[in-house]
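Every protein chain except one is present and positioned as in the full complex.
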Amino acid sequence: MKKITLYVALAALLAFSLSLTVGAAEKGTINVWAFIAEEHAGPMIQEAARTFTPKTGLKVKYTALGYTAPFNKILLAAASGDVPDMVFAQPHWPMELYSRGAVVDLKREFGAEYDKLVSTFFPGSLTAYDYVGARFALPHNMWTPVTFYTKDTVDQMGWQIPNTWDDVRALIPKIKGQKMEFIYRPGFVTSATIEFNAAAVFMPFLFQHGGDFFTQDGLKSALDTEEAIAAFREFTELFTKHKVPLEADMNAMLKRGEMPIMVNNDTNTQWMRAVLASAGRGGVLKMAHLPGTMRGGKLDRAGDLYSWSQFIMKGAKNKKETWEYVKWYYSKDANSAILKGWAKLIPGLTWKLAVREVAEEFLRSNFPDEAQVLLDQVSASRYIRPVLGGFSMPRFLTNAFNEVTLKGADPEEALRRAVGEINKEMAKKQKEFTRFVY
Amino acid sequence: MKRLIPRDLTPSSAIIFVSLIVGSVLSILPILYMASTAFKPLSEILVYPPRFFVRQPTLVNFTELNYVLGKTITPLSRYIFNSVVVSGGTVFVSIFIATLAGYSLAKRNFPGKNLIFLIIVSGLMFSPHVTLIPRYMILKRFALLDSYWALLLPWISGSYGVFLMKQFIEPVPDELLEAAKIDGASQWQIFRRVIVPLCKPAWCTLSIFLFMWSWNDYLSPIIFVKSDAMYTLPVIIDRVNSVVSVDRLGASAAGSFLITVPVVIIFLVFQKYVVETMAHSGLKG
Partner (left out) sequence: MKSVVAEKELSGVLLSARRSARLRAFKEHIVSYLFIAPYFSVYLFFVVLAVGWAIYLSFTYYNMLQTPTWVGLENYIRLFTDDPVFLLSLKNTFYFSIITGPLGFFLSLFLAWLIDETRSLRKAFTFAFYIPSMTSAVALSVVWLYVFAADKYGFLNYFLAKWGIITQPIIWLRDTRTTLLCIMVVSLWMSMGVGFLVFTAALQGVPKELKESGMIDGANKLQQFIYITIPILKPALLFGAVMATVNSFQIFDLAQILAGFPSVLYSAHTIVAHLYDYAFIRFEMGYAAAVSVLLFLITMIISRVMMRLLSSRDA
C-alpha cells in the first residue's frame, strides 16, 4: 500500500512539473549570462539596480553559471535561438561564436559609439577580439605576468632585480648556488586549462622579439619567422640550457624560501602573500617589471594579457538596450563602483579592468607599490589574435615545447614542424568556412 | 555480534584478510583527503604535499559555505528539493519500469525479444557527448526544457536498470513461475508474488548507483535548464568555486563534502541487502 501511494505521489509530482514553464523574455529586460561564481555577480547586480535601472528604466537579469560551466551551454542556446542578450565569459569563446555568425560585430553595429567607448581602454586589451577589422567582444578583468621577489632574501644576497632576460640568465647560476631556484610561470607544463599553457607563457618572448603568432591577414602561422624562432629558442633554452625547473610547487618553495625571484601571473599575488604570511614573512613579497628585451634601442617589456570577455549575441532581442547597458558598464563611475564591489568580495586581488582611468585609480589607491608596475605591464602587453583554426596553435606549440624540453629535440626543427601542422589545420578551417559557412 | 577474528583462522584467510585491509586503506585515502580538506583552514588546504589528516579542524568552511549559499537568488531549499525529486524520482520510477521490463525480457518469450534486448543494451554504447545535442533538441521540441522531465529523462531512459533486472531475474527457477501459474495466478499476480520479493538485492543495488549517478549529475542540469530555480545541487556547489582567487577553496571543499554525504547514507542504508546473505535465497526448490 505504501509503495502505491508513493508511486501516485510521484506521478502527481511529475505531472505537476510538466506544467512548469519558462519565463519569457520581457521587453525592457536585459538578460546577462555570466559564467562566473554566483557571488561575483553580486556587485554587478547591485550597481545595475543602483544606477542603471533608475536612469534608463531597463532591468537587468543576471544568471550566474559558474566558472567551469561548459561552452555547450552558450552553443546550444545559440543553436536553438534561446540566447541571452549579453554573455560574460572566457576570452576564446566569442571568436568561435562570431565566426559562425552568432555574435554581434560591435564596431559595425555601433560605429562611432564603439570607437568612443574603447578609446578609454588599454590598447592591448582589444587584440583578442579583433578579427580582420571586426570587433566582436569587449575585455574585462585582465591578468598579466610580472616579476615577484622576496625582498628579504634578495637584499640579503645583494642581488639586482633583473631588467632584461640577459640579466636573468646571469642571475640564475647565482640563485642556484644558494640552493634556490628561479621559477618561470610554475604550473604551465601540466596545466590543463586553455589559458595557461606553453603558448600563453611563450608570449613575452615572442612579442619582445617582435614576432607574432599569425600573419596580419590571419591566414597562416607566423611562427616560422626568424624572430619567432629566435624567441622560441630563447624560451626553451631557459629550461634546457639554464635548467629552470619545469615544474615547481609554489607553496612548498615559498615557505622554504627557495623561490627568491620568479615570474608569475599577477593574480597570484594574494595567495602568495598568504602563503608567506603563514611562514611569518607576509610583507616581503614585492613586484617588479617583467624582464624585457632590448630591441631597436628600446626596452620592450611586452607580456601576455589574458582577459575575460563580454559580448552581445546576435539573436538578442534587446540589442539597443544592451548597448546602453554596455556603455553604462564601462562608464567611469559604474565601472569603478563594480570594481570596488569586487575588491570587497576578494580583497587583495590586483584587479585590472579595461578602462584605463578606473584601473589606474583603483591600483594607485589599493596597491600603491605595485600600481606602476602593473599599469606599465598592462599597457605593454597584448594577447593572441583570433583566427580561424586558432585552437591548433596552442596545441602544436605545446607539443613542440614538450618535444624540445622532454625529448631534447632541436627548437627550430620542432617549431617548424609545429608551424606545418598549424598551417594545415588553419587551411582546413578556412576551406570549411568557405565551403559550408560563408 | 560477530567476532573480529574467527575461531578457525587459517593462514590463507589471514593473508586475504590483511590484504583486504591494506587495499581498503589505499582505496579510501583520496576520499579521506577530500573529507578532511572540508575541515581544514585555508593555510592547511594550500599545504603541499597534501595532508590526509587535518591538524586544526575547523568548521569555518561550512559557515563560509552557508554564507555564500545564503546569498543565492533562489533559496537553497529549492535546490535541495530539486535534487531530491530528481534522485528520488529516478530511483523509484527506474526500479518500477525496469523490473517490469526486465521480467518480461528474462522470463517471457515473445517475438522480437532478443532484438529488443539488444536495442536496449546498445543504448549504453553511444557516446553521451554526441547525444547531448539531439537530446537538447528533442526536449526543446516537446517544450520539456526547464522542467523536471529534462532532469529525470536522462536517467529513467538509461539501460542499466533494465539490463540489471533482467540479469537478476533470469536465474529465478522457472518452476516457481509454473507453480504459481498452476495455482491460477494472473500474470500480474505471478509477477507480484513470485518475482518481486526476490528482487530486493537487485533493487538495493540499483538504488545505490542510480541515486548516486542522478544526485551527482552536473551536465543535465547545466545544459537542459534555463531558469535558476530548476538547478540541482551539483551546479550550485560548482558556482561557489571562485576560480580567480583562492578565497572560496575551503567553502568549495565543504560543498563537495556535503554533497557526497547523502550518497554515502543511501549506500549504508541499502548495503545491508547487498552484502549480507539473505535468509531465503529463493533458489531452493
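Order of writing sets the labels: A and B. Residues in every chain begin at 1.
As a working rule, a residue touches a chain if its C-beta (ideal position, glycine included) is under 8 Å from a C-beta of that chain, and two chains touch if they have at least 3 such contacts.
Please read these numbers as outputs of a predicted model, since none were measured by experiment.
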{"item": "Touch criterion as defined above, residue of A:Leu97, A:Leu126, A:Met142 or A:Ala371 at the omitted chain", "value": "A:Leu97"}
{"item": "Contacting the left-out chain in the complete assembly, out of B:Val54, B:Val84, B:Ile116 or B:Ala229", "value": "B:Ile116"}
{"item": "From A:Glu247, A:Asp333 or A:Glu413, residue that would touch the chain that is not displayed", "value": "A:Glu247"}
{"item": "Among A:Ala79, A:Ala134, A:Ala230 or A:Ala279, residue touching the chain not depicted", "value": "A:Ala79"}
{"item": "Chain A, residues in touch with the chain not shown (by the definition above)", "value": "70-72, 75-76, 78-79, 96-97, 100-102, 189-192, 245-249, 252, 391, 395, 398-399, 402-403, 406, 429, 432, 436-437"}
{"item": "Where the unshown chain meets chain B, residue by residue", "value": "2-6, 12-13, 16-17, 19-20, 23-31, 33-34, 37, 48-50, 96-98, 100-101, 103-105, 108-111, 113, 116, 119-127, 129-131, 133-135, 137-138, 153-154, 156-157, 159-164, 166-168, 170-171, 187, 191, 201-202, 204-205, 208-209, 212, 216, 256, 260, 263-264, 267-268, 271-278, 281-284"}
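By definition in this document, only the chains that are shown with their structure count from here on.
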{"item": "Rounded Å distance between chain A and chain B, as computed from the means of their C-alpha atoms", "value": "37"}
{"item": "Chain A to chain B touching residues, read off their complex", "value": "6-7, 10, 13-14, 17-18, 20-23, 37-40, 42, 63-70, 72-73, 76, 79-80, 82, 141, 249, 251-252, 267, 270-271, 274-275, 278, 345-346, 348-349"}
{"item": "Complex interface listing, chain B residues touching chain A", "value": "42-43, 46-49, 68, 71-73, 85, 88-89, 92-93, 96, 132-133, 136-137, 140, 143-149, 152, 219, 222-223, 226-228, 230, 235-236, 238-248"}
